[in-house]
Every structure is written in C-alpha cells, then in structure tokens.
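One protein chain omitted, others in place.
What follows is chain A.
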Amino acid sequence: MNEIVLEAASLEKSFGGRGLLPWGKGKRSLQAVRGVDLQVRKGETLGIVGESGCGKSTLARMLVGLSEPTGGRVALSGRDVAEMRRNARSELRRKVQFVFQDPLSSLNPRKTVRQILEAPLDNLLRMPRDRRRERVAELMQLVNLRPEFVDRHPHEFSGGQSQRIGIARALAAEPKVMVLDEPVSALDVSVQAQILNLLGDLKQRLGLTYVFISHDLAVVEHLCDTVAVMYLGNVVEHAPAEEIFRSPRHPYTHALLQSVPTLGRRSDPDALSEGELPNPAAPPPGCAFAPRCPRARDDCRQARPPLERMADGHLAACYYPLAREAGKDASQA
C-alpha cells in the first residue's frame, strides 16, 4: 500500500457559540464536523459522499487549510496543517489545492483568465514573468482550453469552461493533492462527463491524489477508489469503492443506494423510515441516524456507535450492520 499523504484525526469544527462577551458563550453552537478520522493514500481517489449539510464542504476546507479546525488535526505527509498555515503557508498551498463547486463564483469577474492563472505562479512558485506566460499557455492546453481565451473575462465562458479554468488554477501550483468540492454538480450531464474524463486523465498524467466530494453516488462510483460516507458530521462508513457499492454495511449507505433513481430499477423509499432529518444544532443522542433507521433499536439511542472494522479495509459505525452482500441487489441494476 502507498504511503499516507493526507490524514485527518478526530477532526472537529463548530460554528458560532463563541461570542466575544461572556454572555455570548452560552449560545448553542453548531457542530458541522464531529470527530472525523480519514486517511488518504498517495495516488488514490477518496470519494466523500453525503447529503446536503452533512459537513462535506466544511471538512474539505479544513483539509486544505482554508479554515481552522476547532478540534483534532489534519496532517499533510505527517506535517500539521495548522502549523503550516501559520509558518509555511505557501508551501501548504503548493502541496494541496482546491477546486470549487460553483465555476462562476470561484472566478473573480474583474480578472482575466491570465491574471487568475498567473496569481499562483507568481505568489506560490515565484516564477519570472516570461516563464509565467509559457506556463499559462501550457495550463490552458492541459485543461483543453484554447490559448487565445486567456485574455477573456470569466463571464464570457460557459459553466464547463469556467470549471476548466478553476482546475487549471489549482494545477498551476503543481500540487500533489487536490481536494475537489462537488466540482461537477453545477454542470449539465454532457459537460459533467467532459470534466470527469478530464479529471481522470489529469490524475493519470500528473500522478495526483484526489479527495473528491460529491452527493452523486454514481459519479463517485465512477471515479473513486475508496469512499467515505458522511452523515451529520460523522463518517459512518469507509471502504474500498467496489466493496461499499456492492455490499454496504451501514443502513444509511444502503438507504442512499436504494434512493438513487437508476434506469431500469425502481428506487426504494422504504429503505428509510419517514423520520425527519435531525437538526444539526441539536443532534439526537446516540446514533445520529437512528430516527430514520429501519434497523434502529433502543440501545442505538444511548451511545454513538464507533467506526469499527467490518472486514478487510471496511469500516462502519453501526451496532446492527447489514450482513455482507445483503445490498447486492442495490448495485446490480
């Protein structure tokens, strides 16, 4: 197995509840990420899936050092990211880069593509001006954009083209690891396919490691080697992609897979009880999934189930996991 390049340990993030004044401190805070452990190995693509508000983007931003954890730590090749953020910020940015969800709002409307792409070359790599020009042209080629577009402004591009620019911006720093937060969710299916193929191609050519965040299970299955499923700020299941799609062990993963409308198969809304999504500011005690879980029993509501090894490389956080292969029908459409 390859070495671990990016690692999260007991990672937590809460928002609010830390007022300046003493009486502000009592305010209820929202814990968006509640103790996540993850390891990303060199050259792999880790998929992170989950529904809206489960903490995917918050986690992603901590992984690249765009925001500071309120607990736990992130390590990049063994080095603490929080420490790098303070003392070696440009080294951090050179090693791990980020691709944003919204291709339009991630590009400054007042800058040209050249200015956007030159910023990392100048600030992070300290590249001289003439070399920058060359490199920008190379980057444009790398993401299949015509070099003469380089003096245009973002509004002149379609969503797919803008996302190519966003990818080129991230690649400019020559990172080892790329964290991609829903990079194709805002795109139409035909354009989404172009970008997915581009990402696969770039990974091969440049030997990148990806953390790929998405709510679309089919896209994750298509692209990822391992998959972590998040629910309400926790990783509830983590396994090799093949394994998780063939034989999910956590009832939530199973329900997700059953809910996806797929050609030629009816989805099964009964894989979930009709319970409401819990309020993230007031998560239920014990297993956060219990109110919607058809398998829940009383003891599920007492203490939070830990992420435990189910089989080789397969982790799940559930007291009553599904039997192996039970979800087989789910993936054989």
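Definition applied: a residue touches a chain if its C-beta (ideal position, glycine included) is under 8 Å from a C-beta of that chain, and two chains touch if they have at least 3 such contacts; residues count from 1.
Just so we're on the same page, contacts and distances are computed from a predicted model.
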### Query
What does the UniProt entry say the missing chain is called, choosing from "ABC transporter permease subunit", "Dihydroorotase", "2-oxoglutarate oxidoreductase" or "Ubiquinol-cytochrome c reductase iron-sulfur subunit"?
"ABC transporter permease subunit"
## Note on the structure
Considering the complete complex, of A:2, A:87, A:108 or A:204, the missing chain is touched by A:108
### Query
Among A:161, A:209, A:234 or A:247, which residue is in touch with the absent chain?
A:161
### Query
Which residue, A:13, A:169 or A:238, contacts the hidden chain when the whole complex is considered?
A:169
#### Entry: Those residues of chain A which, in the complete complex, touch the missing chain
20, 51-52, 61, 64, 66, 89-90, 93, 97-98, 100-102, 105-110, 116, 119-120, 122-124, 144-146, 149, 152, 155-158, 160-161, 166, 169-170, 172-173, 188-194, 196-197, 215-219, 221-223, 241-242, 245, 255-264, 266-269, 272, 274, 276-277, 292, 330-333
